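Note that one protein chain is taken out, while the other chains of the complex remain in position.
And then chain A:
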Amino acid sequence: MKTKKHHLLIWVLLCLTLLVSSIAIAPQQETAAAPKTDAKLTAIKKRGYMVLGVSADYPPYEFHKTINGEDKVVGFDIDLARQVAKDIGVELRIKELGFDSLLGSLKTGKVDMIVSAMTPTPEREKEVAFSQPYLTVAQKVIVRKGEENKYRSVMAFKGQKVGVQKQTTQEQTAKDELSGAKVVSLEKVTDLILNLQQKKLNAVVVEAPVANAYVQTNKALTLANVKFTNADYGCAVAVAKGAPAYLANVNKTIKTVQKNGQFAKWQKTANTLMFSKQNFWQAYGSYFLKGTGITIVLTILGVFFGSLLGTLLALMKRAKNKLIKGIAVVYIQYFRGTPLLVQVFMIYFGTQVIHLNVSAFASAALALSLNSGAYVSEVIRSGIQSVAKGQSEAARSLGLSSKQTMRLVVLPQAVKTILPALGNEFISLLKESAIVSVIGVGELMFQTSVVQGSSFKPFLPLVIASLIYFALTLILSLVLRVFEKN
C-alpha cells in the first residue's frame, strides 16, 4: 500500500511538472516561425507513412502486450507517435530496434523519428534534433529489500556497484551524482534487475515509472530514499536534423496532447496494461514460438546461401587467376576476422548509406549467409584437401578435365569429410543467429528480451530461451548423425 501511494504521488508530481514546463516552453515555441514544409516532411507525406524507431522493452513507455490474442507494441510513447503521424496525415509503422541502434537508424534514414523514452543530451543533440520534452521524470534508485537503510544519501554509494542502462540519462546521473560509485553500464534494464537480484550489483538507477513498476512486481526489491539534485530530465521525440517544419509539427502535437489531457490518459492506460495480470504462458508463449520460428528460418536461409557461397569461395580460392583467388582470400579473412555483431551493423546501416532500404530481417539473413559462407568455404577447402592427391592425378592422367576431375572424383569423396564439419557449422550458426536481435529482428533472443521487459521477470525468459536453443541444437545434431551414417 505504501509503495502504491508513493507511486501515485510521483505521477501527480510528474503531471504538475509537465504542466509547468509546457506553459514555460510554449511562448518560446510560438515566436520561432517555422517554414510550412521541408524536404523530410514532404517525403513522409508523399510516402503516406512514417516509421517510428523504438526499443520496445521499456514499460510503461513502450512494451509488448498480447491483447485479444494479438501481440502489440503499446505504451504512451507509441500513442504519442501515432498521434504525430495522424496529425501529419500519414500512417504509422513501428520498427523495433535495440536502444543502441536507434540513433544510427535515425541518422541513416531507416526510421523517421524516435519516441523511445529518449532524453536529449548534448552528445545526442549533435547528432539529431529533439522536440520539446513530452514528459519530465525523476530518477530512482532500486536496491534489494532490507538494504534500503544502507543507502540514504548519494554519498552512501561510495565503492558500490551501481547499474545503469548504457548511453542513458541515468548513466550520466549516476556518474555525476553518486560520488565514488562504480557505475556499470548494461544494454537492458532487465539485465540490470537480474544483476541486482543476483547481488552482482548493489543498486540500479532507472526512471521513476520503470522503477515503480519493478518494485511493485518484485517483492525482493525496493526504492532507496535518495534524492538527486539535478535528476529531472525530459523525454523528447528525436527527428533528423535540418527538418524545421517537420519538427514544428511534432512539437505542435506534443503541446496539444499535453493541454487537452490526452497524454495523461495514455499514461494511465499504459500503467493499467503494464500491471494487468496474465498467465505467463498465455501471455508470452506466442513470443517464444514466433521467435523460435524466425530463428529456424534465419538459420535455414543462412545455411543454404552460406553453403552456395562457401562452395563458390572454395573454388575461387583454388583458381589459378590471382585476382579471383585474391578476392576469395580477402573475403574469407575479413568475414572470419571480424565479429558477426559488427558485420550485422555494417550491413544493416551500410546498405542505407548507399541508399538501399534493406529490412532488418533481410540484413540479418544476408549477414548470416555472408558470414557462414566464409566458414563453409574453409570446411569445403579442407574437405577437398583431405582427398588423396593420387585420386586427382589418376583422373587427370586418364584425360579427365580439371572440372570433371573435381566433380566426378574429388568432390564425391570430399563430401565424407565435409558433411560432419558442415553440421557443426550449422549448429554454431543457429546459436550465432541470436546476435541479430540487435537490429530488431524478432528471432528467439529478441523475443526473450521483449518478454523480460514486459513481464518484469528478468531470469525466467532466459532459462526458457536457453532450453529452446538447446533443444534445437540437440535435434539438429541427431538429424546430422543419421545423415552421416548413410
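Quick notes on this one:
Simple rule for what comes next: a residue touches a chain if its C-beta (ideal position, glycine included) is under 8 Å from a C-beta of that chain, and two chains touch if they have at least 3 such contacts; residues count from 1.
In this text, contacts and distances are computed from a predicted model.
The complex appears with one chain absent; UniProt names that chain "ABC-type polar amino acid transport system, ATPase component" among the candidates "Ferredoxin", "ABC-type polar amino acid transport system, ATPase component", "Gluconate 2-dehydrogenase subunit 3 family protein" or "Isoquinoline 1-oxidoreductase subunit beta". Interface note for the absent chain: among A:A395, A:L444 or A:I464, the touching residue is A:A395.
Although one chain is not displayed, its contacts with chain A can still be listed: residues 388, 390-391, 393-401, 404, 408-409, 412-413.
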